[in-house]
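What follows is one structure encoded as structure tokens, with my remarks underneath.
Partial complex: the chains shown occupy the same locations as in the complete assembly.
Letters A and B mark the chains as written, and numbering starts fresh at 1 in each.
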Amino acid sequence: MFRFCLFGAGRIGTIHASNLSRHPGAKLDYVVDAQQSAAERVATAHGARTSDRDTALADKSVTAVIIASPTDTHDELIGACVAAGKAIFCEKPLDLDVNRARASMSKAQVAGVPLYLGFNRRYDPSFRKLRDAVAAGTIGTIEVLSIVSRDPAPPPLAYLRSSGGLFRDMMIHDFDMARFLLGEEPTELYAAGACLVDPAIADAGDVDTAVVVMRTAGGAFCQISNSRRCTYGYDQRIEIFGSTATVRADNQTATRVELASGSGVTREPALPFFLERYADAYRLELDDFIRALSGESVSLATAQDGLRALLLADAAESSMRSGHPVALSG
Amino acid sequence: MFRFCLFGAGRIGTIHASNLSRHPGAKLDYVVDAQQSAAERVATAHGARTSDRDTALADKSVTAVIIASPTDTHDELIGACVAAGKAIFCEKPLDLDVNRARASMSKAQVAGVPLYLGFNRRYDPSFRKLRDAVAAGTIGTIEVLSIVSRDPAPPPLAYLRSSGGLFRDMMIHDFDMARFLLGEEPTELYAAGACLVDPAIADAGDVDTAVVVMRTAGGAFCQISNSRRCTYGYDQRIEIFGSTATVRADNQTATRVELASGSGVTREPALPFFLERYADAYRLELDDFIRALSGESVSLATAQDGLRALLLADAAESSMRSGHPVALSG
């Protein structure tokens, strides 16, 4: 039974707490949040206690931590957790700054502390099935990977302003997924973006719509399309065009009901957002983190993966700003 | 080059004329219709001439006839064509009366004149593919055949009154399709019907909604569902549940376009009616009739098939009236 401390009792922290409490091999002991009321809500629901950071980290019975607090707290928290020797599962991104991200990674490596990143989509059963098909050779060699990833609506401007921008906040998931599926590193990236949804996003210095083309050393292409608005739900589709076959994952719906009438045959829109679409993925990635604590080999994103994705996001930002493709160092 | 005479220049006769004129091995010479203006319209469009029946049948260069005139003219026309030694392609049904149908069939048999029935659905590429799958053993043994067949809207009451009723006018197609796909004869039939669409249909002594269950000697079941009204187009679906797999044919649409919005993802309703859905089938069955004229073996419905379907329709009518299943003689 591994005992846990959770940092961050917001939307995602709450999911992790609930998934921990259902796991026979885990026990949530501490919940730490700057907002005490939020910490208490989550702690009460799962028989844990609230605490300050240092008290929790000083508890020798705590094996592992989940970091689901705001991004700008990650760097310092990782440092403290590494110092306390706790295995870390940290929500993406490590940090918005590549150097600080690299430093966090190094600290953990030097100390031999496991540091995993919460790229939950790696555990989405559909996307996992795509990867398994690639690994099994079912589609031959990947030629074109196409990722469509669209949020139902823009987040609040306050969030956007500290988000690091669309590439570091949103497309970073797609960059990780691209690396996860391609099985090799992109060597070149071209990005274009625009503000088509809400001019206030442009005023905040960000874009809300972006397309990216990447190439790998092996010659494969990757297309990514992002939007901060999608009227038919949370649009999360991937297609992998291979030399001998193609696999694709379509959007998911709550039921398989359709209505046939004079105006056509209508099925449901896509699931509304990530809480619904990736409910299984959140659960399965935590299962794997607990497996990792037992020394099993897992496919969780590592700090290194997190850094790679961040470097791609930076490159995309740079390409968009310059209007030119960016070469990526392997 | 086979020369043809067409009897009946209505909706279906017009289709046959058009398909004949596109066929390199056929030539339409005569069009005969009680309404001279209709005959002229079709004749002019295809370089044929109008005529009375006897003149056309006396022309030795005419090899074959297509009978697409009203059902109550079939019996006499078949007699005349048989006497003239013309190969006959007759729209279903042979006759509404089993005895007259049997007599027509006998006349043709005795005279050695080919007499085929226009059960065009046998040539629908989707249904043909179902049959091919059955024949190839792809689904093992048929266990349950389910046919859904619904018209977009009831025909005019005047038509209904002389139609012979839903079973002889509409479900007769499904009876032929059931025999075509099952590859064996039904031995028992239970029918239930009601008037749910328009009470005027009940006043005309007919039903507009009906379900049938049949069994074969081999043990397979067949479910048929008919309605005279369907809001989403012409509903023509078949599913064959077999011991090792299942094949099904869904409705067809004009395009594969769909619209995704907040209210869901909408594709087109089914094609509107038989002219659209069975356009290919009409063409392909006529191709086969022309092949038959050259002595090739074809899968056109024969007079015998037409009689069998009519017997099933009669049995359905009888079962519905009595409320009890009807045993069918092999």
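A few remarks follow.
The definition used in the following text is that a contact is a pair of C-beta atoms (placed from the backbone, for glycine too) under 8 Å apart; a residue touches a chain by one contact, two chains touch by 3 or more.
Remember, predicted model here, so these are calculated numbers, not experimental data.
The full homomeric assembly consists of 4 copies of the same chain, 2 of which are present in the displayed coordinates.
Just so it is clear, only the chains that are shown with their structure count from here on.
The part of chain B that touches chain A in the complex is made up of residues 231-232, 260-269.
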